[in-house]
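Heads up, this is only part of the complex; the chains shown haven't been moved.
The chains carry the letters A and B, assigned in the order they are written, with residues numbered from 1 in each.
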Amino acid sequence: MLVIRPLKETDLEDLYAMAQKAGKGLTTLPADRDLLQRKIAHAQQTFNQRCAPEAGLYLFALEDTETGKAVGISGIQARVGLDEVFYNYRLSVTVNASKELGVHVRTPTLHLSNDMTDTSEICSLLLSDDYHGGGNGLLLSRCRFMYLDEFRKHFSEKVFAEMRGVSDEQGRSPLWDALGSKFFDMEFTQADVLSGLGNKSFIAELMPKYPIYLPMLPDSARAVIGRVHGNTAPALKMLQAEGFNFNGMVDIFDGGPVVEAFVNTIRTVRDSVNRHAMIAKKPINLNVPASERVMVSNRSFRNFRVTTVPASCISTDTVSLPPAVAEALQIESGDPVRLAPLKEKPKAAVHALG
Amino acid sequence: MWLVRPALPGDVNQILAIAGTVDSETARLSSTLPRQREALAEKIQHSQASLAGTASSDSQPPRILFVLEDTATGRIHGTAGVDARAGNGQPFYNYRRDALIHASHELGISSRVDVLYPSHGLTDHTLLCSFSITPELRNTDAFELLSRARILFIAGHRDWFTHRVAVEIQGVQLADGSVPFWDSLGRHFFNMDFDTADQHSGLLSKTFIAELMPPNPVYVTLLSESAQAALGQPHELTVPNLELLQREGFQAGCYLDIFDGGPVLEARTDALHTLVISQPKALHGAIESEVESVVEDGGDLCLIAAGEGAGFRCTLAKAAGTLEGTLKVPVKVWEVLEKTAGDQVRVAPC
């Protein structure tokens, strides 16, 4: 069985292996044991409420209960930009017009912005290759929305995700080559790693402070602004289905888009319901397709656990859970649980208005 | 003889013809010399009013246009202008090039980042402008006369002008007529070709620049390579003029033309070479033939200017000093300057 639970010290080697495989794409989880250990410790302090709420880093592991191994990770950072300055470019438009001459020109412009400061970020999603498919990625991502909703006062009203921007197979980013590299005397991957390591003062020192007029960049660079890396397209689609929208912010290095949503409008949040657990005596066939399963969480702040069960387990006030599931969620009969769809409901129903 | 005098309404056709000649060979020599009959006529009219002292208000400071005339034929071979206050009561636009150092102590990185700031720093400086000359006269004494006569005018009307003087030098334009700096920057915002923008910039209202110019500083490193290479570089055809101005004491500072990235030269008005070396002299009254021979034999070639306002005349002739401090010149110079024995002139060695 696959269960979401807080990340813990013993996950270090599993996490390191995943980070190594992920390579350069995931800058928030570089394959650096010391750094990963610090992240785990930070997450543990967060769940145990031993750090200020706004400094919280909530990291969840997807555990295969048969092997006890962590096979995926996902996270929420309670607030960005408090310790470090958080930079984006805001994609804006500059309009210059002269009535007299009949000229009207709109110039897309990048403005350096710190406007995501103090907002919660969903981040650090990573799933072991062997576990792709079967809704595992959805579980890993969406479990966070259940958590956000349960513990809203720990997070901002709006949450966002930074999507990986376009780069080629050698890790070269067209935007970096046209813009960043002119100001930072280093390779894209190096800048990305430095930024991921958490010391961002070099950005304040080296970053261009005045707006960048896009027509001055080559086509190749302009084309990738606000676009995601091919590998990230499914993740973007999933977030869009949840109600996340591009908010006009892009990554300062690779131009990847920032998508955001208000917690209360996230589909997982809107479609979730509360029930009481009832340990089923009859055997339940757990082996149903992802489209027929729902997420079920134990609603615990410190020991948040989520797994999936067939939708057919739900009744009016309760949900029937096999003993193994109850054990995985560390709950007993009568405990409150929260349920949310794993996959979207058919779209037709939603748009049947007017 | 060559004569520099204020332009008159009747000169319009000939000036337009020069603009045409110059045009065909050098693309342009001055964006401040209108190519439209109406605009040119207006410019001449304003020049006349300026000389008459009837046009000098804060919103319409003096702008004077001179022509180079061959007194033998009456034909006009060139123009040169001076605006008492660059911008003419409105902002005068330039880019000011400055460097920021982007350095990271921790990473041991330090790089120089050049930035072009929109600037009005030269507004109200006195501006030399509207220089054009027929190609066959380039590198001749007439060329020098035309350019330097303005300085003698300034010397004779010092209080009309400010203490700093600037001149914009045409920037790089390629053989195909393209302007690399414009194509990399201005074109994106003004949405017109270089010549159109350049002609608009000769007009009085600079509102369109305020409206269309990118409002924020621009990083040089994001310009095209050819635009970066053109920054502060003069058009090759302007080199003689540039050198003449450098001898005059002009130096390139940090200002650039907003359209073509050409250099803007600056000088202190009171340090202009021609102004410094020029001297007021009275014309020596002498028998014609005697003076002619003395002057032709032993005189030095000089710029000689006389007259105030609309009466300003400047020519080029051999002249010699006398023990009494007067100036001996051929009598034909008297005629050209419309002066006679005992009258004051201002003379500067060529």
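What we mean here is this: contacts are C-beta pairs under 8 Å (C-beta built on N, C-alpha and C of every residue); 3 or more make two chains touch, one makes a residue touch a chain.
All figures in this text were calculated on a predicted structure; none of them were measured in a lab.
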### Message
Only one of each protein chain appears in place, so what formula describes the complete complex in this structure file?
### Response
A x2, B x2
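Basically, only the chains that are shown with their structure count from here on.
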### Query
Between chain A and chain B, what is the gap in Å from one C-alpha centre to the other?
63
## Note on the structure
Residue positions on chain B within touch of chain A in the complex are 102-107, 109, 111, 113, 115, 184-185, 188-192, 200, 205, 207-208, 211-219, 221-223
## Note on the structure
The chain A residues in contact with chain B across the complex are 94, 96-98, 100-101, 103-105, 107, 179, 182-186, 194, 199, 201-202, 205-208, 210-213, 215-217
